[in-house]
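Working notes for the structure below.
Missing here: one protein chain of the complex. Every other protein chain is in place.
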Amino acid sequence: MKKTLTGLLLALLACVLTAAAEQPAFSVQDNPWDDGTSVLVKWDLATGADSLSLQKADSLGVFQEIFKEFAQTGQYTDSSLEIGKDFRYRLVAYNQARGDSLVYQGSARTKAQWFDMNKLSLLILLVLICGAILYYIFSARRGKDLFIRRISGLDSMDEAIGRATEKGRPILFVPGISDLGDIQTIAALNILSHLAYKSAEYGTELLVPCRFSMVLSAARETVKEAYLKAGKPDAYREDKVFYVTDDQFGFVAGVDGIMLREQPAANFFLGAFWAESLILTETGFGTGAIQTAGTGQPHQIPFFVVSCDYTLIGEELYAASAYISRDPQQLGSLKGHDFGKLLVILLVLAGVVMEIIGAGWFKQFFEGGS
Amino acid sequence: MKMPERSVVERRIVFLLLVLAVALPIIFPLGLKTQSTPLTEQVYDLVNSLPAGVPVIISFDYDPSTITELQPMAEAVIEHAWKKGHKIIATAMWPQGPQVAEMAFKDVQARMEKQNPSVKKHIYGEDFINLGYKPGGLVTIQGMGRSMEAIFPTDTSGLKYAEIPMLKPVRTLKDIRYVISLSAGDPGLRDWIMTANGKFNVPVAGGTTAVSAPGFLPYVNDQKQLHGLMGGLKAAAEYELLLGYEGTASLGMNPQSVAHILILAFILFGNIRAWKKRKADKLAQEARHG
Amino acid sequence: MADIMTTVGIWLAAFFTLSIFSFLYKDNPFYKFAEQVFVGLSAAYWLVYTIYNILIPNLFDKLFTDFAGNWVLLIPMLLGIMMLLRMFTKLQWLSRYPLALMVGTSAAMSMLLSFKSDFVEQMAATMINPFKFASAVDVVGSIMVIAGTLCGVFFFYFSKKQEGFYKVPSKIGIWFLMVSFGASFGYTVMARISLLIGRLDFLLRDWLHIIK
Partner (left out) sequence: MKRNLPLIVAFVSGVVILIAGFIPRDPFPRIESTLIDWFMIISSFAILLGQASLLRMNVIRVAEKAPNWQYYLAGIISFGLMLAFGLLWGMEKTPGLLGQGQGIVSQLGVKPFDYLFENAFIPLSSTMFSLLAFYIASAAYRAFIIRNFESNLLMLTAVIVMLGRTSFAPMLTGWIPDSLGWLRLPELTNFIMQYPNTAAQRAILISAALGIVGASLRIILGIERSYLGGGK
């Protein structure tokens, strides 16, 4: 009995001590780093309180309730206020069991800030990465030779063309179903120029069905140029790069028909694809063609992976395009992004170590306050 | 243009089997029970944690092509929010959104009355409001963070923002206690995460079609960029389970489950067939080369 | 009368549903008709909603009721009309101004917002102490999140030949990507089946009344 009593007393003492050591139970301050239109009210109530009322003085000085959801420790942001004015708040904490209440008061003046310090980490990282992108774009423009690795997909594409040549059957290239405004289509056309060059070299027939007239003229230009570069301008036939129809499923039906009729030995589906991806590859699989696909549409990648022999995943499409075209803009951006990726890898590794050794400030710096 | 006869026939058999696998369990439900998962529970807990009277946004960012998946979610969330007494503000990033929102409110009220005839009649303008469609995705949401009234001068019936009683305490998006976006693509949940949560710190939860669900999981993290995620019909059924009723989603899980098994069987047979064919080809090749 | 019209409506809906499904057999006039009706209805829907939900409340109402306070809105209205001039080849160049304003604004906004939520926050979310969890499953899982994210990012790193040592993280990265694509695959199948359930449910319940 005596033991329990001392225990209880000690526990009570501990409670009192911790309560005394706590931060001020109620604070009112200008919301830091904002546009000066809000006040941050924080509270940390002693045990026992079971409901509360947060009140704000109106223009006549009368307190009006603005918030009453109970939380032992909580905060409330009063927003849409005038800048540079004083605001007074009162918190009434009730203990209904004992029938008494505690009242806290505080006030603050709103102030607009010059910089949002919560976004410091964001700004630093953004400046670093944008700087890197610009640096690489301009050095590529000045003719500096920037290294990016060869995507292994390109090798397997060359192989597929070789196989088609052996069999004496044509190859089919679909530059996606997006218009020319889509960077995926541009990337696809860059890769097309490489494939057209190879097919001109080998003397293999190349079929390019297009969905939009803008894509059609760009594709014709690309193929023609590639044939010229390969020294076989006479082998270029304009009717092999052709328009099918604007209609999404109509286009798919058209391409399906071509695959069944012409029986191409290698199919390339590069660019933007949506739900039609699996209809195309299913037919291509049925005709026994070697299929290569590549798209930036994340939802279609799984279907390409399971029904094609080789798939360029997401950014690989752009990397392959930059590798082939050596266009300074594409190449420079890609190198800049690579810098960002390296930065992420290093920072995350550092962050994990810091978390393990208990230095939480590092992660918090990147989370930004809120 | 014509496909080889065999493959056409094969294809039609596949189609027919799929129709049967879906239709039969609709006609004769198997009474399968679903199990709730943490991601759906998180959404439920967010709605459950708030007291009566708080203003919330449910955004209808989809069109009829995905109603099978998203409408049951919308109905479940509305019912839950109403039961908790939250004031629902319906917005839409897709033009068909306001219309499906209207349907959802009507159906939920009807269902609740059917279950319990004495249930509260939810009044337009007091318990819920339909603010309609606005284009612009994250740009527009960012505008809501400055002033809701500037983006939504009126509701869909032409009522002025200032004259709607339940919108009195809502000056900006920051006054909203949670946003639940039911999203079929772009613009949608991602814009709400980036803007409502990323910029204004409003809790955001979401329901998406199953197609896009895996891509949203990185946002469910310690920073609470996303408070839980409902992905597809299964998640809608889970939410119905948490609320304690069997709606269209729960019933839909019967055909859904059977059809999954059928698709798996197709993949299995397809692979066996391809393997056999490869073996036969190899034998033929060896025979040719002697 | 209203009852009859409801029934007619259901038959109409069933007709359109079956017309689209007929494409599975082969392309035919019913499908072509239904498809174009869809295109027409959808375009009109967008148009009506844009007028009633945006142009009237956010532009014309404001201009008509309080012109002095809202005359600035004449600028976006003018820009909007310039946008419409894109229809005419000769005046197409005028549409570049509104386009430039829109593209500049949205590029800057999406740059800030997606950099924060998709880059910085994702990076911070990966800074986990995996050993803080009690259950072994969570510890292993968190290590997987860290390793998978880093190797996945490395897979998309193009400035280094992936040979020798560098081949390892890249390989692990692709494995993680494949698992995730598998999950997407499963979820996509799920979604597509759901859509079919909705339509068959309509046909069996509302149209044929086979189920109640």
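Going by the order they are written in, the chains are A, B and C; count residues from 1 in each one.
Simple rule for what comes next: contacts are C-beta pairs under 8 Å (C-beta built on N, C-alpha and C of every residue); 3 or more make two chains touch, one makes a residue touch a chain.
Remember, it's a predicted structure, so these values are computed and weren't measured experimentally.
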Given A:W33, A:F70, A:Y202 or A:F365, the one touching the chain that is not displayed: A:W33
Selected residue (touches chain absent from view) among B:S59, B:T91, B:Q109 or B:T156: B:T156
Chain not shown: contacting residue from A:Q113, A:S152 or A:Q364: A:Q113
Touching residues (missing chain, whole complex) on chain C: 1-3, 5-6, 9-10, 12-14, 16-17, 20-21, 23-24, 29, 32-48, 50-55, 58-59, 72-73, 75-77, 79-81, 83-84, 86-87, 92-93, 96-112, 114-115, 118-119, 122-123, 125-126, 137, 140-142, 144-153, 155-156, 173-183, 185-190, 192-193, 195-196, 198-199, 202
For chain A, the residues touching the chain missing from this view: 33-36, 112-116, 119, 123, 126, 129-130, 133-134, 137, 181, 183, 186, 275, 278-279, 281-282, 285-286, 298, 302-303, 305-307, 309, 314-315, 318, 329, 333, 336-337, 340-341, 344
For chain B, residues in touch with the removed chain: 7, 10-11, 14-15, 17-18, 22, 30, 32-35, 37-39, 63-68, 98-99, 102, 124, 130, 134-136, 139-140, 142-143, 146-147, 150-151, 155-158, 214-215, 217-218, 220, 232, 234, 253-254, 256-257, 259-264, 266-267, 269-271, 274
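We take it that only the chains that are shown with their structure count from here on.
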Rounded Å distance, chain B centre to chain C centre (Cα mean): 13
Multi-chain contact sites of chain A, meaning residues that touch two or more partners: 298-299, 367
Residue numbers of chain B (touch at least two other chains): 211, 215, 223
Chain A residues touching chain B - in the complex, by the definition given at the top: 69, 77, 79-80, 257, 260-261, 286, 298-299, 367, 370
Chain B partner contacts - residues on chain C that touch it in the complex: 24-25, 45-46, 49-50, 53-54, 57-58, 61-62, 105-106, 109-110, 113-114, 116-118, 121-122, 124-125, 128, 180, 183-184, 187-191, 193-201, 204-205, 210-211
Contact set on chain B toward chain C in their complex: 12, 15, 18-19, 22-23, 26-27, 65-69, 95-96, 98, 132-135, 138-139, 142, 151-154, 156, 158, 193-195, 197-199, 209-211, 213-215, 218-219, 221-223, 225, 231-234, 248, 252, 255-256, 259-260, 263
